[in-house]
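All protein chains but one are shown in place.
Order of writing sets the chain letters: A and B. Residues in each chain are counted from 1.
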Amino acid sequence: MLDMWLHGIEGLLQFRELAFLALGMFIGLFFGAIPGLGGAAALALLMPLTYGLEPFTALALSGGVMGGVPMGGSITAILLNTPGSAPNAATAIDGYPLAQQGKAGLAIGAAASANSIGGIIGTVSVLAILPVAKNIVLLFGPPEFFLLALLGLVIVSTTSRGKLLRGLITGGFGLMVAFIGYNDVSGGERFTYGIEYLWDGVHLVPALIGLFAVAEMINLYVKGGSVANNAASVKITKMTSGLMQTFRHWPTVLRGSLIGTVVGAVPGVGGVVASFLSYSMTVQAAKEQDRDSFGKGNIKGVIAPEAAINAKDCSSLIPTLAFGIPGGVEMAVFMGILIVHGMQPGPLLLVDHQVEIYGLIWALTASCVLASFTGLMLVKPLSYVTLLDAQILAPMVLCVAFAGSYAIDMTIENVIVTAVFGVIGYLMVRFDYPRLTIVIALVLGASAERNFHQSMLMGDGKWSIYLNRPISAALLAATIALLVIPVVRAMLNQAANRKILVEKEAA
Amino acid sequence: MARLTRRELLVAAGIATPSLIVPRAGYGAAAFPAKPINFIIPYAPGGGFDVYVRLVGPVMEKYLPNKVSIVPVNIAAGGGNRGVAQLYRSRPDGYTIGIINIPGMFILQQQQGSGAYDLTKFSWIGTMGEGERYVISVGAKSPLKSFADLKALSAKRPVKLSVTGPEGTAYAATMIGTQLLGIRTQLISGYKGSVDYVVAAIRGDSDAVIAAIPTTMRFVRGGEVRILASFEAHSSIPGVPDATALGKPELDQISVERLIGAPPGLPAPVQNLLASALAKSLADPAVTKWAKDNDIRMTPHTPAQTAQLIAQQRAFFDKWRKYLATG
Partner (left out) sequence: MKRVLGTPVTDYMPALGLLAVTAIYLVTAYQYSPDARAVPAGVAWVMMILVSFDLVSRTRTKIGATLMHWLNPAGDADKQDAVKRYPVLKQIVAVAWIAGFAAAMLLIGILYAVPLYVFSSLLIQGRRPLLVCIGFAAAATLMIWLLFDVVLSLELYPGILFGGA
């Protein structure tokens, strides 16, 4: 196997391959930064170009694109609260407040290094598990998937500190929206109210562009001024300080990378789940006094999702390559490129095309690191965006956001969804409802319901199906523990306080 | 054409200018094509239909005069409805063609009662090879070794079959196939896409699965899946009983067809030119090699054969209407 790894590297270290890798990385970076456009659009654009290339070169190009996208996405998420691609929405939660404090450089620097390290850890894990990857994918059937989704929803909704009730409400609203469209299990459409567009459900990316980008632009319109409140502090940001942050918070990086790797390997779960889970788990793991600063510009809130996104990109190759089940649109388009080059995703791909696949994995990692360096170079000039006058910035950003939203699948209704969710997002900020839970509910709602019904069909309507399978039982236990532990902890705290109080009175 | 839409009026206005200079009679096969041809795919990039177009499209360019390009246009909304409707409404000038999923679009129309297009009225150009037939198979670890085992299980309890949502073509194939074969079923429905529900059978979510041959063969080669019976009239897989052997030749009519069509009223010279370019590209080594690797038969259909095919399919699925998208 080792010689296959080396063959993969060897193949990549040719001038032509490296040139295409770099080209792909720049395109990925650029497309990643523009809301609505992402890896899928970039790969679809490049697909005809790859016809003329050797399969290996085509993979170097694709790997370059996929490695560059997350970095591009994090830049706009931090500077403008506009997630360039969906998973970066989690980065915006703490990255944008940092930009508002004039620390955009710090945040981008941390994102860049977290990106690289996440990508490398993801690669190492994928290389380690690739030989047994097939078995891992087969462990996740409908019961496991349903409980995983449930666990994700619980983790995220217990994250927003002091906003449990409103977090649950936005989560519930997200679920209600997620059920719109085709009913996969028993057929027919639901809650479409005669609108053809809604047959396919409310599309996620236009909704996210609305919730984050448009909501913030409305806020800027109202507030005036610029993104950063303090012009002086923007100028002194150094790119190296952000870089160091990542090394200082290595447990966060490690946790994020591992979550990314695991989530990526589960078929049909996208990067949004990886980044939001990583963010939530980091908040949950934080020390008591540290927790309140999340959502207000905690650098760990930037590192956690960024590490997860890139690690996930690597491991999501597993279900895509081994079975041909893409985890998202980007992977679906990438599968198209593979097929056109005579590499049919399926159990035999990992046997027949080992050199190409290892080459692809290396390309993805190399592009990740390269994109981070490029991102770091851009820190300083890009930071000035946060000083632009809101009255100029907002219209320009909105133009790109709306056009990008339309471009996702050339449907004008996307623009309406973006506008509606922009207003909803603004109201959520204005009336203090957390946005974390609505995103995760939008992403997981429909598949959670589908997998629930499928599990019940599999188990002849008996609930015991969730207990009879080891992984699903473990997931169920984890979910219950997560719900019970905070309550127990609170009760113990209260008891301890009372004891101290009693002792004080006694003294 | 039934009625002009605003879009057509606009396009017509744009095209009117040159057509004033070039007389209407000169606007025929000799001049065609003079600009890029849009190839509508009513699904998102990356799916099966998309791959066919992106693979065959560039080859087809070679066989068209005037070195024009073929631009894949993904219009994925309303489960494919919007793309097909837009194709139907486009100007029948040969610059807009599209790929159509049969019986997928029958199912969609029946379910939604969409009257935006009439599937039998398109100007057909051909097909992307032969329609994909189905096979019934089980995961490699399944105790079921033969079709007889499956029948025996069905006598004991309903057989669990994994399948896509009721809007999928696999759902219709499974419903009709099991009905014809007299297998009692309990469907585990809702899997996304044409691969996931086969993997579900490998994983053991279900007892068996009815899926298209190319998809199944991928897993057969990897040793993950075992085929019990083929729905083909004459089995292409050695050692597997076919529809004739099972005594149900009708099974052969269950297929997924990838039809290439243009808006109704396409001038015959343009239609023939496109049809011959498509037929030639399906015989091109670049395409045939890919097809062979993936167990796909790229036998071309003439426009007349394609029209006949859709009429035949229409009749077949009308007969089984009650099993299409029963929600």
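Here is the rule we go by: contacts are C-beta pairs under 8 Å (C-beta built on N, C-alpha and C of every residue); 3 or more make two chains touch, one makes a residue touch a chain.
This structure is a prediction, so every number in the text was calculated from the model and none was measured.
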Hidden-chain contact residue, picked from the options A:S62, A:N183 or A:Q454: A:N183
Residue among B:R54, B:R89, B:R258 or B:H301 touching the omitted chain: B:R89
Options A:M335, A:L398 or A:L442, residue touching the unrepresented chain: A:L398
Positions on subunit A where the hidden chain makes contact: 34, 37, 41, 45, 161-166, 168-169, 172-173, 175-176, 179, 183, 185-186, 188, 190-191, 193, 214, 217-219, 221-223, 389, 391-392, 394-396, 398-400, 402-403, 406-407, 410, 412, 415-416, 418-419, 422-423, 426-427, 430-433, 449, 452-453
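Heads up, the rule we're going with is that only the chains that are shown with their structure count from here on.
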Distance from subunit B to subunit A - Cα centre to Cα centre, in angstrom: 34
Complex contact set, residues of subunit A against subunit B: 40, 44, 47-48, 51, 137-138, 141-142, 182-188, 196-197, 199-200, 267-268, 323-326, 329, 331-336, 339-340, 342, 344, 346-348, 351, 409-411, 413, 450, 453-454, 457-458
Residue numbers on subunit B that touch subunit A, as the complex places them: 44-47, 50-51, 54-55, 58, 73-79, 81-82, 111-112, 160, 164-167, 186-193, 195-196, 199-200, 202-206, 218-219, 221-224, 289-290, 293-294, 325-327
